[in-house]
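Starting off with a structure, shown below.
Of the protein chains in this complex, one is absent; all others appear in place.
The chains carry the letters A, B and C, assigned in the order they are written, with residues numbered from 1 in each.
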Amino acid sequence: MTQADFQIENLGKCSLNTPIRDMFFVDDKERVTYEIDPGKIGKAPLSFERAGVRKKIFHDPAWSKAAILTAGGLCPGLNDVIRALVLSLKRYGVPVTYGIRYGYRGLNPAHGLEPILLTPELVDAIQNDGGTILGSSRGEEDTAVIVDTLARMNINILFCIGGDGTARGAHAIAQEIKRRKLKISVIVVPKTIDNDISFIDQSFGFATAVLTAQEFVTCAHNEAKGAYNGVGIVKVMGRDSGWIAAYATLANPFANYCLIPEEEFQLEKGNHAFLPNLLNRLEQKHHAVILVAEGAGQELFKKKTIRKDASGNILKDDIGQLLKSEIANYMKKHNVEVTIKYIDPGYTIRSVSAIGEDAVFCTLLANNAVHAAMTGRTDMIVGHWAGEFTHVPINLATSSRKKIQLDSPLWSCVKTLVCF
Amino acid sequence: MTQADFQIENLGKCSLNTPIRDMFFVDDKERVTYEIDPGKIGKAPLSFERAGVRKKIFHDPAWSKAAILTAGGLCPGLNDVIRALVLSLKRYGVPVTYGIRYGYRGLNPAHGLEPILLTPELVDAIQNDGGTILGSSRGEEDTAVIVDTLARMNINILFCIGGDGTARGAHAIAQEIKRRKLKISVIVVPKTIDNDISFIDQSFGFATAVLTAQEFVTCAHNEAKGAYNGVGIVKVMGRDSGWIAAYATLANPFANYCLIPEEEFQLEKGNHAFLPNLLNRLEQKHHAVILVAEGAGQELFKKKTIRKDASGNILKDDIGQLLKSEIANYMKKHNVEVTIKYIDPGYTIRSVSAIGEDAVFCTLLANNAVHAAMTGRTDMIVGHWAGEFTHVPINLATSSRKKIQLDSPLWSCVKTLVCF
Amino acid sequence: MTQADFQIENLGKCSLNTPIRDMFFVDDKERVTYEIDPGKIGKAPLSFERAGVRKKIFHDPAWSKAAILTAGGLCPGLNDVIRALVLSLKRYGVPVTYGIRYGYRGLNPAHGLEPILLTPELVDAIQNDGGTILGSSRGEEDTAVIVDTLARMNINILFCIGGDGTARGAHAIAQEIKRRKLKISVIVVPKTIDNDISFIDQSFGFATAVLTAQEFVTCAHNEAKGAYNGVGIVKVMGRDSGWIAAYATLANPFANYCLIPEEEFQLEKGNHAFLPNLLNRLEQKHHAVILVAEGAGQELFKKKTIRKDASGNILKDDIGQLLKSEIANYMKKHNVEVTIKYIDPGYTIRSVSAIGEDAVFCTLLANNAVHAAMTGRTDMIVGHWAGEFTHVPINLATSSRKKIQLDSPLWSCVKTLVCF
Partner (left out) sequence: MTQADFQIENLGKCSLNTPIRDMFFVDDKERVTYEIDPGKIGKAPLSFERAGVRKKIFHDPAWSKAAILTAGGLCPGLNDVIRALVLSLKRYGVPVTYGIRYGYRGLNPAHGLEPILLTPELVDAIQNDGGTILGSSRGEEDTAVIVDTLARMNINILFCIGGDGTARGAHAIAQEIKRRKLKISVIVVPKTIDNDISFIDQSFGFATAVLTAQEFVTCAHNEAKGAYNGVGIVKVMGRDSGWIAAYATLANPFANYCLIPEEEFQLEKGNHAFLPNLLNRLEQKHHAVILVAEGAGQELFKKKTIRKDASGNILKDDIGQLLKSEIANYMKKHNVEVTIKYIDPGYTIRSVSAIGEDAVFCTLLANNAVHAAMTGRTDMIVGHWAGEFTHVPINLATSSRKKIQLDSPLWSCVKTLVCF
């Protein structure tokens, strides 16, 4: 991966006379190593540009016009990121920042959606509200139309806050910009409540999601204990990876089962099947809580066709409902009374505001996105691992999803806490 | 209503030599007026015995054995009530208090459920947990069998914490006890998260329920604003009365529609129909939040048969799902894009722990239940209005439900805040 | 108390053609009884006008200019009240509502404080923030100057949200207005986090204060248990009455001592002294939590002079610090190691936002204040008891403070839960 891949040419046009009070400049040659293998000393490991303020920037702030959009599902911290982008751009001296309404849709004039002028005053306290003040949407818009809009509006910096689908859209836009030889930076601030984007050790909103999910596990536990052979099922986000489920299990000892997409399981058959195990627990304890990621157990459905949402995500069959009916049937078959309560807190988990360190992370992430944009980087996402922010090309970041390794200490630790 | 109706004979057998530090004795003749009509000065209004400590009590504490059960759905504060009952009985000097498992079921030996011995140590911190440490259940057990159990176990005081169904069960038990000329007090601590029991101006758990519901309204609002023409639907408890919905609307200005069982509405037809109103709002504001009580709009279903749960409550058709599909259809018909998020937080609202004044109310309510029991009162619930606790005969308390009056200042105030 | 005492003459000038959707009109003759004595049937008890919408109002909404100010210390719910006043005035059709900055000070032009124009948009979400958007202050301003300002600005409705001192100021203003024969309504929305205003069974913000205080008691308990002979002291608001302390004790069983202004106590001397009792508890349990109202134990200070704050409130000596040092000395004298943690959460308790029913109460209270103002009532506060809102003349409301009766069931119940 060379710098040229995600930098606009003529980089370092104007030098930064520190209107911002960052005294810590990063040299373009500084790199952050990814996945060190200590056995291979002597060989250069995979590494990426270190993010941060540069002495020389590309876009002249005084002549810049930035735009921000949020796309895909809600996630705690969206408003924190928007706020920090706006304030950081202001510190560079960028006079105009537009908020694009409802994701990419707001860049297609056919929808007639006026942008919002994002001032420091307007964004001053938005971080206390969950959701996104810009609105969001799923689905694609014509890349050429979007680039037409950017060019017509003289936008030279575009921030796309979103997940995989959004990043792929941003990549297409950046490619089209390159083809047209325009000087527009496209920077992705990676958003995934599932925590499954590669090159981000923990995505914004995830910590808050774990916190919130934990509370619902307690509710499920109270419901389960409140009835004879009570079973509480809590479905949490996690299409392809079970990070929220795993972390919420570690955070809250009331979760007795943790089902994630990475680990297939059998309902009834085999030596290590779920339903007999649950029956055994009910006979001993008379209550159980099941924490299940939405993408878990998809192999249990007899699928004819694959359905997708507007973002291109494969729609998962409802594993919570499947478990509910399968447990009911199985227990009935074995003459075991059972009371099942199914809790699906997805919309709640994702629509609260980010708190504590999660909010801190949003601020730092956004700041580094602005630093990158001002230097003329483009077609990149802001990465983070081992305490460092980095520049990662979009097509690399979207090439694979981060999953829980079943032989990792993390998953091993989860398994010691659950029944199954 | 005479005292004899809910008192064991030979009242006032032993006098209380204040092992409890209550210095405030209530005279048996003190009464609390219910619904004063100031226009009718001179005529005695409906009134009830004032609750509180009596100088003379009936059950000799040293020889007493008390039992506590919780029945019906969960409600914030159950453990607070259990805890306060246990501690209050201890202060009277009652040596043994049993916790009956899973409602009335725990009094039928056929189920093989052992009671828990409830000590002050065991209940010391249970109020921090939602749910009930005793477990609960719906459904009836044979009254004769229950009375057999009480007699066999030498229980002379039974506290039933529960709603309408539980109270009717307690009344049957009290009647059977009377027939058998046993000296067992049966006291109901009224529980209804719907807040619909008469003679209780506000039931325990209700304040916490409003608080919790309010947070889900905010989440629904964030979801609704996050999408173009986003609609958030929040369904809250309220089979026959819309107290939670009304209070949560007053507490949280993000609720744009408040639908309750007391006020029928039309979806499409008529001058004042819901769907055209919503369409109008979406065209203006592009988002809306609908707060709906579970018992609202039942007239919109074409019902063939009435289904009931094990407690005898009529099962409501899912108004939230109906609204979701009707809105989707209507907007499609009118070519209006809409994104609907349906949140059903029922299990969460009812399984959190009671806080603040709600916890205070649980303690006071339970104390007065114990005071009543010790004097030999029976077949009664503890009532509360205008700041006073009272003794109310069960059959009177269950004769009608408390509903929101559509011409009340409360409902008028709600209507000024919503669109419809 | 006759109506004339707190009504502007020529009452009922214009009739309300319901721009507001309140369908529930209250007749001027309706009254709410205060303190019924059931023994005296036949004699009219003390009663007050029932609050609510009237068919005929005095101030012509279209020509009205209202003003709102907040004075005295912070209290949860101030912004809820401001918001509901603004929205309710808007529904009547009042075109202009000013927010006066920093209490009465904002009505004295010498301070150069410009009012804020309070629009529905501006107040839309302020209830989520604690504090007051208007700012507050203590201290008096010249009544004549204030009335000059009101007259010059053509303000015909003034809402003063504040406590005793604020109410006395409002009374003086109303009297001066009367003298000048102006037609300006002065309505007080009573604020007291201490919950000590008469004719208000529970003041706004109090429920939230109890909730918040409860959390600090838990912290004090954790600190106390964390050290050998650990003692946690939590001081809460309550100059003259111990309502917060009493309720927080009932809500949180971790409070072992509840010291309030209404009950004097001895530190060392006498049969029932505090320090020996605490020593005894430490020897048995090795930890203790003391919840103390700021006005408790003032008799323990050797006072030379009485100090007052700008509102005229007598400044209390710091009972928390006194207890801390007295406990330390006493335990040292008795060779008992002790670790004392003193927590003073006053500013935190009063600066959070009101939640749940507390927010509901603010809305209803403010609505009734507007209803009263529009009818031309003046020199009154909005009262509340037994579920009804009322009109209470200011001078009556400020004539006495509400205190905890030591022989009440409430205090008896507190005493059964604590050691002392």
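The working rule: contacts are C-beta pairs under 8 Å (C-beta built on N, C-alpha and C of every residue); 3 or more make two chains touch, one makes a residue touch a chain.
This one's a predicted model, so the numbers in the text were calculated from it and none came from an experiment.
The missing chain, though absent from the display, is touched by one residue of A:8, A:94, A:288 or A:359; that residue is A:359.
Residue in contact with the omitted chain (choice from A:8, A:53 or A:259): A:53.
Here the missing chain is touched by one residue of B:128, B:277, B:395 or B:408, and it is B:128. Residue A:214 is the one among A:7, A:64 or A:214 that touches the chain missing from this view. Chain A residues in contact with the hidden partner, per the touch definition given at the top, are 20-24, 30-33, 36, 38, 41-44, 47, 52-53, 83, 87-88, 91, 124-125, 127, 201, 207-208, 210-211, 214, 247, 250-253, 355-357, 359-360, 363-364, 367-368, 385-387, 389, 407-413, 415-417.
The set of chain C residues touching the chain not shown comprises 74, 101-102, 105, 113, 129-133, 135-137, 216, 218-223, 225-228, 230, 232, 341, 343-345, 347-348, 351-352.
Keep this in mind: only the chains that are shown with their structure count from here on.
Look at the CA centroids: the one farthest from the centroid of chain A belongs to C. When chain centres are taken as C-alpha averages, the shortest distance to the whole-protein C-alpha average belongs to B. Centre-to-centre, using mean CA coordinates, chain A is 41 Å away from chain B.
Put simply, the C-alpha centre of chain B and that of chain C have 30 angstrom between them. Distance between chain centres (mean CA atoms), chain A to chain C: 45 Å.
Shared interface positions of chain A, defined as residues touching 2 or more other chains, are absent.
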